[in-house]
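Take a look at the structure set out below.
Right after this comes chain A.
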Amino acid sequence: MDPEGIDMSAQPILAAKGLTKRYGKVVALDRCDFELYPGEILAVIGDNGAGKSTLIKCLSGAVTPDEGEMTLDGQTVAFASPTEAREHGIETVYQTLAVSPALSIVDNIFMGREKRRPGWRGSVLRQLDKPAMRAFAREKLSELGLMTIQNIDQPVETLSGGQRQGVAVARAAAFGSKVIILDEPTAALGVKESRRVLDLIQDVRARGIPIILISHNMPHVFEVADRIHVHRLGRRLSVIDPKAHSMSDAVALMTGAKEIEEA
Partner candidate 1 sequence: MKTYLTSSAIALIATTGMALADGHAAPEGTSACLITKTDTNPFFVKMREGASAKAEELGIEFNAYAGQVDGDNEAQIQAIETCIANGVSGILLTASDTSAIVDSVQEARDAGILVIALDTPLNPIDAADMTFATDNFLAGQLIGQYAATAMGEAAADAKIAMLDLAISQPTVGVLRDQGFLDGFGIDTGDETRWGDEDDARIICNEVTAGNEEGGRTAMENCLAVDPDINVVYTINEPAAAGAYEALTAVGRENDVMIVSVDGGCPGVQNVADGVIAATSQQYPLLMASKGIEAIAQFAKDGSLPEATEGKDFFDTGVALVAAEPVDGVESISVEEGQELCWG
Partner candidate 2 sequence: MSSDPTDHEASVRARRTEAVAAFEGRRGAIDRLQHALHVTPALVPLIVLTVAILGFTWFLGTRFLEQLPLIMQQVQIVGVLAAAQSLIILTAGIDLSVGAIAVFSSVMIGQLSFRYGVPPTVSIALGLAIGGAIGAVSGWLVSRVKLPPFIATLGMWQIVLATNYLFSRNETIRSREIREEAPMFQWLGVKPNEQLVNWIEASRGIEWERRRPNETDSAVLDFLWATNITYGVLLMVALVAVLAYALRATAWGRHVYAVGDDPEAAELAGVNVRRTLMSVYILAGVICALAGWIMIGRFGSVSPSASTGVLGNIQSITAVVIGGISLFGGRGSIWGVFFGALIVGVFELGLRMAGADAQWTYLLIGMLIIGAVAVDQWIRKVST
């Protein structure tokens, strides 16, 4: 999909207005606005302490904002927990990945939303429908071109860092019907593996799911993002087009070395 083809006049899929979050006297979010449009990769950048992780936590349900309003598909929403956000179709891939290393790929993909067998085996014996779960997991990994992982039952800890990231992204893509949030997906990876993950991100977007990408890595951001949300001092400073700006512009904006020239 062509980035230029994003329909900015359409309704944002996820939007926030005037989000405020205070921790005691510290104002982490100060009347922050946010929009994510269908089919785009939106990068969120900002210096450490700029409040971007608080913003992400509000969007993913990990933190409840003190003030402000969020809308999903035009409907006002409020999330009390990550589980609620997930139920609304917002999936988050945390920097720590939130995978259980000793458990298998299938177990991890279905963690917290296991499928039970139909009939009495599911209702009385609470038996998991492992064949169905395996088939589903295999399908999702294949869709993202991750089937170089041969054994769907192998423990996640036997996978490389990139493959683990792949599993976490596949989990998000499998269930994230509306939005996927990726927190520093390439931070812990080598060059080759980062490459793979960036491909993966574009694969996911190609399937029509918009992505929020939080990253410190400017080359990665500029490679995949359609728009860049620059966060500074608890609020959105501006949204820039990576085609029209250089990386040093972005860094300058982020650190306050440069003021905005376009509203």
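By our rule, a contact is a pair of C-beta atoms (placed from the backbone, for glycine too) under 8 Å apart; a residue touches a chain by one contact, two chains touch by 3 or more; residues count from 1.
Inclusion criterion for the candidates: all candidates are chains of the complex that A comes from, given by their letters.
A quick note: this is a predicted structure, and the numbers were derived from the prediction, not measured.
Every candidate listed (1 or 2) is part of this complex; the one in touch with chain A, counting any copy, is 2.
Per the touch definition, chain A reaches candidate 2 in the complex via residues 82-83, 86, 92, 94, 96-103, 107-108, 110-114, 116, 125-128, 130, 135, 138-139, 142-143, 145, 147-151, 154-155, 157-160, 162-163, 171, 192-193, 196.
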